[in-house]
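Can you keep this structure in mind? I'll have questions shortly.
Omission of a single protein chain aside, the complex is shown with its protein chains in their original locations.
And now, chain A:
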Amino acid sequence: MSSAAHTDHDVTDMRDVLVDVRGVKVHFPIRKGVIFDKIVGYVYAVDGVDLQIRRGETYGLVGESGCGKSTLGRAILNLEPPTEGSVSFDGVDIASLKGEELRRKRQDIQMVFQDPMSSLDPRQSVESLLLEGLKAHNLIENDAAANQRLRELLAAVGLPPAALKKYPHEFSGGQRQRIGIARALSVNPKLIVADEPVSALDVSVQAQVINLLEDLQEEFGLTYLVVAHDLAVVRHISDRVGVMYLGALVEEAPAKDLYARPLHPYTRALLSAVPVPDPVIEDHRERILLTGDLPSPANPPSGCRFHTRCPWRQPTRCDTDRPVLRTVDLPGVPAEHRVACHWAEQIESGELRPHEVEAVAVEQMAGISQPDSPIIGPTSIAEIG
């Protein structure tokens, strides 16, 4: 296994960087046996990611299920300790923090989850849900101040003060997500990691929550890491976007450059697959249909991870050399637009043409959860301590 290449990409001013992720890997061991607890392999959920998030920006992480985007989000919060690599937040290496120090650091990093129903305790009233964080971090002096603070929080997310006495089941999905956001906001965090914040919501409500997230960012100067599979949502709220495939970033660029001119074959396919609510466009657009399924992250392909499904695959390099994120030498492409493809220039210039790809049946190994289902079952997959 090749170690992650630390390329120097200090285009960004380091003082601006809030989160610095270097060569992070998260591998989950696959265990087998009842008496002899043998490790028979690893799921390479995140396999060498470098990324920087600047103060005040929104970084969008997109990819399909099983690409490791959520695991990376959790690794940044140290909820999933990285197997290798480091995450520094505000200049402090998070992995080095333990116990009380780590707990206090968590005040600065908060998370908003996908499913507001399962991330809010059904037996706690909104008041007690919001107070919990405030108390844990000693942010309130007396009851009057607490009351004032709770009202401010609810007003910020657009809920009436009467909501305080209610319980999560009394709210609609959109309102519950607002409570989840208020809880994250309550401790004045610097960074909010939002894992699929709107994917459980109906479209009309989705737009309300997206607008709310943008307003709050402006009001409180927040930095966001938004993990999502919906490319249109990510486009809408992100300043920069990273596209993940099978545990690694394949392309990273300012949102408008990425969507205007995707350079990696995977990004091209992903963007062309998104259904657009306009029949005129739908009738005439060219789709890059990928064949087959995502290979198993327990047994990732050699070389470029995407080569098994890539319509531009070349006989050389693709299946042997693993490409790293690099800037490309193309007119009009900014230095910030980086892509992990050996042939990005030739593909963009049209020198290389796409070809047919034979679908390869992907073996679903017993004991490994499928990319489409959440990882469950402590007997098969356990955290590395």
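Criterion: a residue touches a chain if its C-beta (ideal position, glycine included) is under 8 Å from a C-beta of that chain, and two chains touch if they have at least 3 such contacts; residues count from 1.
Keep in mind that, in the parts below, contacts and distances are computed from a predicted model.
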Report the protein name recorded by UniProt for the chain absent from the figure; options are "Phosphate transport system permease protein PstA", "Acyl-CoA dehydrogenase family protein", "NAD synthetase" or "Oligopeptide/dipeptide ABC transporter, ATPase subunit".
"Oligopeptide/dipeptide ABC transporter, ATPase subunit"
Among the options A:19, A:270, A:325 or A:341, the absent chain makes contact with A:270
Contacting the left-out chain in the complete assembly, out of A:172, A:302, A:320 or A:346:
A:172
Full-complex touch with the removed chain, picking from A:26, A:129, A:181 or A:231, is A:231
Footprint of the hidden chain on chain A, which residues?
64-65, 172, 174-175, 202-208, 210-211, 214, 229-233, 235-239, 255-256, 259, 269-283, 287, 289-294, 358-364, 370-373
